[in-house]
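Comments concern the structure below.
One protein chain is absent from this view; the other protein chains keep their places.
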Amino acid sequence: MKRLIDFYLTAMKFAVQKSFQYRLQSFFYLFTMFAEPVIYLVVWSTIAKQQGGSVGGYTVGGFAAYYITWTLLRNMNVARSPGDWEWRIQHGSMSAELLRPIHPIHNDVTDFAGWKLVMILMWLPIAALLALIFKPTLHPTWFQILIFFFAAWGAYLIRTVLMSLLGMITFWTTRVGAIYDLYFALELVLSGRLVPMPLMPTWVQHLANFLPFQWTFYFPINALTGSPTPAELVTGLGIQLLWFLGGLGLVNLVWHYGIRRFSSVGN
Amino acid sequence: MKLLRLAWNYLKIGVASELQYRVNFFIQLFHSFVAVATGLIGLALVFNYTSELGGWSRPELLAVMGIYILIGGVINSAIQPNMNRLLREIQDGTLDFALIKPVDGQVLVSVREFRFWSLTDVIAGLAVLGVAVAQLQTRVGLWQALGFLAALLLGGIMIYCFWLILTSVAFWVINIDTMVDLFQGLYAAGRWPISIYPGWLRIGLTFLVPLAFAVTVPAEALTGRLTVLTLVGAAGLAVLLMALARLVWRMGMRKYSGASA
Partner (left out) sequence: MSSPSSVIAVSGLSKYFKVPTREAGLKAAGKSLFRRTYRTVKAVDGITFSIEPGEIVGFLGPNGAGKTTTLKMLSGLLYPTTGSARVLGFEPSRRQAAFLEQITLLMGNRSQLAWDLPALDSFELQRSIYSIPRSQLTQTRDEFIELLDLKDLVKKPVRNLSLGERMKVEIVGALLHRPKVLFLDEPTIGLDVTMQRRIREFVAEYNLRYGATVLLTSHYMADVEALCQRVIVIHNGKLIFDGGLADLIDRFSAYKTIRVTFNNTLCNWGQYGEVLNQDGAHVVLRVPKADTSQRTARILSEQQVDDLTVEDPPIEDVIEKVFSQQDVSEGTGGAA
């Protein structure tokens, strides 16, 4: 256990160093990432203004707060994409990772975690600029901020296990593009990535309660920008934990069979 | 013209090799289907709360989405594969093979790749457009249709020129991968009529990244909003961009040949 902690600390520091080398590219990547929520923000602000100031319970300022927090959360919940998994399984870098006496998933987590720390530093000026332009209304309590911090990491861990599950399908078949398409479409709609969940039809909101998606976008963002009760916040963290642990168990299972398969076919 | 025949030959090769992978057709079809479905869900959500956005009615917004998907299909099948390959070859130094052929370099690098199956996006876009046009209040007359085709053509040319200029930056600054990604991200803004964006963004999306001319202007033609002035302006801008692209390309080639001694 101590060894694992040592690895996490060292590997995250290593990842920060690596990411720092790529800061210019990371800056451009940020702009690309911002494009998506800004478009949503403009569309919904326009609707809100047309409808007399608010839509579905969100004012223009409320939308601004939601989508700018979205950008911070997005930085936090980025995980190794299933496409990346596919590439490394097929191109031999998976073999290199398998030779190490530490499970490759630890490397994934620390790699992206370190990268995030660098990204958040660069996010600050752009977010400040956006705040100046779009004027969000944001008054979180200290408790909300605290919960948001943990919920953001929870969102990251849940997405890591989900992406890993998707990526590991490549152990068995390479025709996975369609599955990824479907997954990302579902995530877009059911997570709060496209719009805050309260704007979705009621039946969709009910459905989303049984799925892990909204715990990766809507719950953390709302923790900071909305007004949930402390009970709701703590329960939310608990449900995140459950989804993460469940997903982790599944990952272990699939990995066990996936590696057996990989080692009989190899690359 | 020799160049047209060259482009046609490359097209035939591209199609023939892709036809071998018939499974790709179904994968692409599914991909287009998901993209359309997602777009429609987004639109439906908006329609739930309002019947018009920035002065554009529901069928008009649907038409914009149709054109967006259609142009996206053209970009994915004809423009993007070529630009990706060009970027790679500039970075690896393997552009030489293309440049020693007895054909104009710019034409060659622009036509040699063609992703046949990405045309499913074009078909999907046309389908959505068809539905939208059927629902439009005003009938689409001959002039509007011609204006639409002209605007589409000009928009396509401008996107091509823009992308060529962007890729050519690699002649000087090798690592522009993320700049190219930026364009992909910005393209999503074309899903909505650019009049809804704040002023500064609208200007950027018109003159910096000619997104407005690729999607909104053809939509304006179809919905009777297009003025002759805008169309003439588009033509002028297209000519300007073509000249600029040519210039940047020539300068880049000189740099490239000088660099790899």
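As written, the chains take the letters A and B, and residue 1 is the first residue of each chain.
Here is the rule we go by: a contact is a pair of C-beta atoms (placed from the backbone, for glycine too) under 8 Å apart; a residue touches a chain by one contact, two chains touch by 3 or more.
Note that the structure is a prediction, hence the values are computed from the model and not measured.
> If the hidden chain were put back, which residues of subunit A would touch it?
3, 6-7, 9-11, 14, 17-18, 21-22, 92, 95-96, 98-102, 260, 263-266
The working rule: only the chains that are shown with their structure count from here on.
> I'd like to verify one number: the distance from the centre of subunit A to the centre of subunit B, where each centre is the average of its C-alpha atoms, in whole angstrom.
Comparing mean C-alpha positions, subunit B is 30 Å from subunit A.
> Write out the stretch or stretches of subunit A touching subunit B in their complex.
Within the complex, subunit A contacts subunit B at residues 24-26, 28-29, 31-33, 35-36, 39, 42-43, 46-47, 50-51, 55-56, 133, 175, 177-178, 181-182, 185, 188-189, 194-195, 199-201.
> Along subunit B, where are the residues that touch subunit A in the complex?
Going by the criterion above, the answer is residues 23, 27, 30-31, 34, 37-38, 41-42, 45-46, 48-50, 52-54, 175, 177-179, 181-182, 184-186, 188-189, 191-192, 196-198, 201.
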